[in-house]
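Only one structure is covered here, and it is reproduced in the block below.
Showing just some of the chains, left in place.
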């Protein structure tokens, strides 16, 4: 039996007050969809089956290089983070898995597994960290200031490889089946490093990591245009990422973070290309306007999120074979992280539900006839549909809340943990 | 013997007036370079050997969708274009080859070859055109409004393939050894076309074109982020281009146009990646601040142009094996096209000369020591060197002019052809 940090009775009472309107809205939407030939229950079932992992670090307040403004009741370690993740899952029912970050979440694997089992959670892809120094860690005497897997010094590269191997080992013990490798390696000045030799060194290091993967594991490499490096970045774009996955072989796939591209980039086309190349590994969901802003999914450009899911749904079996991973990767600087993660998971499901509503036969017909107007409108019609009744139905049927943010606020959870967890000290680091 | 549209005596007199100062400046620079261990004559020899092709369409005035403002004496056909190209070569001595565009430059191959030989010119890569309709061409009854090589309709694709095959045939007859394929295919609306199926159709068409290549030919595919399509473009980025070149096999290479990337893109790293992938086919040189602005090379960001050449020179033998093609692709809207092409070829040589000055042994040492400051300064020192005396020396030794723009203005060529070539009618097309 799952031990829940949220009283199930509270959720029941919350839903009881809202059930009548939900049923009416679901029926009304169902009627409208049936006119389009869509069975609302079939959509609801697919939505129910769609889940997205939450990042362990996402339940803490994020920040920028200028400052971090902690909120009350921040989790002080991985076990409190898991508690918060369980709240998100209890109310939203879209996030049964958590993605750990090593060394931040280092703990006894058996204890991790035990706590997750008790909370009804499981572990998604592991994340290694070679973009920071960990001076207190005796396994990491060398600095990553000038890179990690691509560092000019072989000893640093070996240390970074060893850290990834250790992360895989921990993941194996807790039931994970994949590792995501994102590095900050790059340069701030033309001439600081050789662009070609750095890439060669990176590939050599990655081959060593791939060699350490269990047979049923995958590795996801993640590209990013810039930050923390501001002139060049070793794994900067999907083209580079594709070269990496091709070199590393059948266990290697490309991870797409929606905020890691150049301005104006058509991300859904990258998704399409990676599906064709059989190298789409999955997503880090978030939203952004400027750079890697790590805002809540769908908050800046909800149509773009829909278009990404339109590619995924449209790919059909080609995607099924790839079974990409879905994870949220956000920085919650001004909201309660639990609320942002509940909302974001729901927005991701919203985009998925809307994409399921696209009339694909009609779309193909318009496309083959070069009817740009109706091809465009076919997507817009699906996007404009207010699918919230479907999302709420999926939640409530699985034991979640009709209005999970309201239910969360009603639960008093944040106040409770604020009382239990002393405030972390310090805010900004004076980095300008 | 070459028939020159510029009186050699004029060039001689021009140089005579300037020779003393050039010799002094060359000697002075040579002395400074020798302190750095560099032999100026060796640099000058390499510069002399470096050439870049000019595009036949570049000698006409360009324009935008808003208007085209023709200049006096515009060439009315390919033979007058060749005359103008010969002027550029006569004065600058960096551009012995011309790149033709079919059907714009369609003419009897023997006549083309004969005129080029007479002018001391040769033909570089051919360019096909399936981004426009040519209503008067009986071979092109179908419209490219909705695409060409990726069109939903097989008949349009076949027409586009046939046009490329014809372009190869013409090129074969005039001594070209490559074809550059740029298409405008893409969409203005999400849903207008299926991103994946469009790409599959493009690849199928390209395979047919590759099958038609003579054994000693190469094909260059060119990516571009956007324009004329404003939602998606089939060959949009270097990642897509790499996939294309990989699928098409050993004759296929990627062409990099400096203005075809997303804002902020690090183009020199793309160059480095394509060299590693053994798929760098060459360049369309120009400069840009916003989009595909097609401005004169080095006029907006000369340091970026230098950094591209820094990759090329730094790649050494890996690049030699690829022997990439170099071409200018610019739109001269407000300058005399002949002047812009003379200048641009010189700027490209300038970047090359500066890249040759980089102390590569020192650079490698700084890079291996993570000395970001000195790595950066090593490049900047080379870039800051005023290499104009080397460029002028290379020109003058080959029969060109010390100050080719001044010599051109002094020649009266533009006034002469303005008198001979009636002004083209019409300007803007009312497209807003």
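Per-chain residue numbering starts at 1, and chain names A and B are given in the order in which the chains are listed.
What we mean here is this: contacts are C-beta pairs under 8 Å (C-beta built on N, C-alpha and C of every residue); 3 or more make two chains touch, one makes a residue touch a chain.
Since this is a predicted model, take the numbers as computed values, not measurements.
The full homomeric assembly consists of 4 copies of the same chain, 2 of which are present in the displayed coordinates.
Criterion: only the chains that are shown with their structure count from here on.
When the CA atoms of chain A are superposed on chain B, the rotation angle comes to 180 degrees (nearest 5). Centre-to-centre separation between chain A and chain B, using Cα means, comes to 42 Å.
For chain A in complex with chain B, the touching residues are 145-146, 152, 187-197, 199-200, 225-226, 231-233, 236-240, 242-243, 261-266, 268-270, 272-273, 275-277, 303, 307, 310-311, 314-315, 363-364, 366-370, 372-373, 375-380.
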